[in-house]
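Heads up, one of the protein chains got dropped from this complex, but the rest are sitting where they should.
As written, the chains take the letters A and B, and residue 1 is the first residue of each chain.
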Amino acid sequence: MQFLVRRLGFYVVAAWAAVTVNFFIPRAMPGNAVDSMMAKFPNIQPQAEKALEAEFGVGHQGSLLHQYWVYLGNIAHLNLGTSVSLYPDKVTSVLASTVPWTLALVGTATVISFTLGTLLGVIAAWRRGGWLDRALPAFTLLQATPYFFLALLAILFFSVDWHIFPVSGGYTLGLQPGWNLSFIGSAVWHSLLPALTIIATSMAGWMLQMRNVTITTIGEDYVLAAQAKGLSSRRVIFTYAARNAILPNIAGFALAIGFVVAGALVMEIVFSYPGVGFTLLNAVNANDYPLTQGIFLVISFAVLFACMIADVVYVFADPRARTRQAY
Amino acid sequence: MSVAAPLQADARTQQSAAPVWRRLRKSMPLKAKIGAVIFGIFILIAIIGPAVAPYDPSATTTQTQAIAPNIHHLLGTTSTGQDVLSQLLVGMRSTVVLGLMTGVIATTISVLVGVTAGFLGGSADEGLSLFTNVFLVLPALPLLIVVLGYIRTGSLLPVAIVLSALGWPWGARVIRAQTLTLRNRDYVLAARETGERTWRLIIFEILPNEVSLIAANFVSTVLYALLTSVALAFIGLASFSGWTLGTMLYWANSQEAIQLGAWWWYVPPGLSVALLGMSLVLLNFGLDEIGNPRLRDGGRRKIKGARWRASDPTPVIREAL
Partner (left out) sequence: MSTSEQAAAGVAPTAGAAALPLPVLEIRDFSISFATETGDVKAVRHVDLSLAPGEIVGLAGESGSGKSTLALGACRLLRPPAIITGGSVIYRGRRVGPEGVEILDLTAHELRALRWREISIVFQSAMNALNPVLRVEAQLGDVIDAHLNVSREEKHERLNSLLDMVGIPRARLRSYPHELSGGMRQRIMIAMALATDPEVVIMDEPTTALDVVVQREILAEIAELQKELKFAVLFITHDLSLLLEIADRIAMLYGGRMVETGTGEQIHHRTAHPYTRGLLNSFPSVRGPRRKLAGIPGSPPDPRDMPPGCPFQPRCRFVKSECATVDMQLLPAEVEDPQHLTACPYVKVGEVEPAGAATPATIREVL
C-alpha cells in the first residue's frame, strides 16, 4: 500500500512535469509562435489570432506565472484550444476522433506481442537448445530492425506485390465512419498489416528479455525444489519459474512503453493510419501549436496511466512489493 | 565447533580493479565477438566511406528515373541520378557518428546520476531518482518530434544532445541499482573503514565492477540513438543538412521507391541499419553473458550425444570400464 501511495505521488509530479514541458514548448521555439502559425494559415480570423496570442503568450499577456496559471486552468477545464490546421475544429474533437484508432491499434498489438513474446521467452528458456534458441539470431535481427523498415517491406510484399492488404489508411475511402459492420470490417482489415508489423518487431524484444530473466530464475533454488517435489513440468515452469521471472518485466514496463509508443507512432506515419501519431506529424509540419500541445498532453497522460496500471499489477503479482518502499 | 566455509563468489565478481579488465578480454563469448566484428566493419566504412565514395552523393543528373545497379553505379541510382552507393558510404559516417556521440553523452550523464544517487543514498538519492523517473516517463519520440520539428539546425551535435537528453534515464536507473548493491559489499565497506576517500572509492572499487554494465548501457544507448534518429529522419524531421541513412530512406519513401520497385534505393540503407543494430544487440548479449554467467553456454544441446534440457533428470551415461 505504501508503495502505491508513493508511486501516486510520483505520478502527480510527473504529470505536472509533462504539463509544464507542454507549456514551454511554443514559448521555447525560435521566433514567434503565432507568427509562424499565421505564416501557414493567413486566413485566421482576428479574434482567433487574439486568442492564439493570449494562449501562447505573444505580446503583453501578463507575467509568465500568470500565463501558466491560466494555462493550468484551461487544462483543468479540458479547454485545449482550437486547431489551426484543421480550423475550426477544436483540439478536443480532433483528439476524440483520432485517439480511438491509436488505442485500438496500439492497445491490441501491445497486448498480443507482450503475451506472445513472454510466452515464447519462457519456452525458449525452458527448452534451451531447442529450435527457439537456434532462431535467436533471427529474433535479434528482428528486434534491431527499424520498425518502419519492416513496415516498408511488409507494404511492398503484402500490399503492392501481392495485393493482400491495403496499402494505407484506416479504412476504405468513401465509407462512412460509424458502428456498422462494413465500416468495422474495413477498419479491422486495414489495421491488420500495421498491427502485425508492430507485433513482429516488439515481440522479439519481449521474448529476449523474458528468456534471459527466466534462465536466471531457473537457476534459483526454489525451482530446483519444485522439481525435487515431483511437481508436473507445467507447474514448475509456470507457477515457479515464469511467475517470478515476469516480475522484472512488469517493473520495467515504464521503460518498454516508451518504445511501444515510438514504434506505434512511426508505424502510423508509414501506413498513413489516422491515429495520434499521424496527426501529430501533420500538426508539427503545419506549425499547429494548439493541436501539437494537445496531442503531446494526451500521449503523456496515456503513458503515465499505463505505467500506473503496471504498478498496480506489480503489487498484485509480487507480495513482497506490498511492504516495500520502491522498486 | 566448526568454522563456516569461505564465502562463495557471486556471479558478479567481488574483486577490485585489475583482474576485471583481464577477465573481460578473455571471456568474450561468441555472440559478442560476432557483434564486435560486424560493428567494426561498419566503423571502418564510416571512417573511410566519404573518401572512397565514387560520386558526390548530392550530385544529380538529368535523368528522371532510378536506374538499377550496374557497372557504373554498383547500387544503382535514385530517381534524380544520385549514386546510391556514395550516399550509403557518406551517410554511414554521419549516422554512426551521431550514434556514438549520443552514446557518449547519454552514458556519461547516466553514470554520473546513477552512481551519485546509488552511492550517496538518502535524500540525494530520492531527489535524483525522482528526477530520473520523471524524465523516463516523458514520452520520448513525441517530444523529439515536437522539438526537432521546430528547431532546424545544420549540425549533428544539437541532435545528439537532444537525443541524449531523453535517452539517459533508463541507464541511470540500472546503474543506480547496481551501485546500491555494490555499496554494501564487504570490500567497499572495508575500504571505507580504512578511510579511503570517496572519489577514490568510486573510481577504484565501484566503477571497475560496473564496467560490463556501463558498456552494455553504452551499446544500448547507441542502438536507441541509431533507431530513433533514423526514424526521425525517415518521417522528415532530420534537421541535419548532410546525408544519413535515415535521410536516404526518407527520400526513397517520398519518391515512391517502393511503388517504383527501386529496391536498391531503400534496401541497402534499411539493411545497413538493421545489421548495425543487430551487431549492437549481439554485443549487448555478449556483455550480458559476461556479467551473468548463467546465460552463457547457449543451451548445451547435447551432452555426449544425448539431447539435454533443464527439465530432464540427470542423465546416466555409463563409462566403459
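Just so we're on the same page, contacts are C-beta pairs under 8 Å (C-beta built on N, C-alpha and C of every residue); 3 or more make two chains touch, one makes a residue touch a chain.
All of these numbers come straight from a predicted model, not from anything done at the bench.
Colleague: Even though one chain is hidden, which residues of chain A still touch it in the full complex?
Modeller: Counting over the whole complex, chain A touches the hidden chain at residues 220-222, 224-232, 235, 239-240, 243-244, 247, 317-320, 323.
Colleague: Even though one chain is hidden, which residues of chain B still touch it in the full complex?
Modeller: Considering the whole complex, chain B reaches the absent chain at 1-6, 300, 303-304, 308, 310-319.
Note that only the chains that are shown with their structure count from here on.
Colleague: Per the centroid of Cα atoms for each chain, what is the distance between chain A and chain B, given in Å?
Modeller: Computed value for the inter-centroid distance: 22 Å.
Colleague: Would you tell me which residues of chain A are touching chain B in their complex?
Modeller: 10, 13-14, 17-18, 21, 25, 29-30, 126-130, 133, 136-137, 140-141, 143-149, 152-153, 155-156, 160, 212, 215-216, 218-219, 227, 233, 236-237, 254-255, 258, 261-262, 265-266, 269, 280-281, 284-285, 287, 292, 295-296, 299-300, 303-304, 307, 326
Colleague: In their complex, what parts of chain B are in touch with chain A?
Modeller: For chain B paired with chain A, touching residues are 129-130, 133-134, 136-143, 145-147, 149-151, 170, 223, 227-228, 230-231, 234-237, 249, 253, 258-259, 263, 266, 270, 273-278, 280-282, 285, 288, 292, 294-295, 298-302, 307-311.
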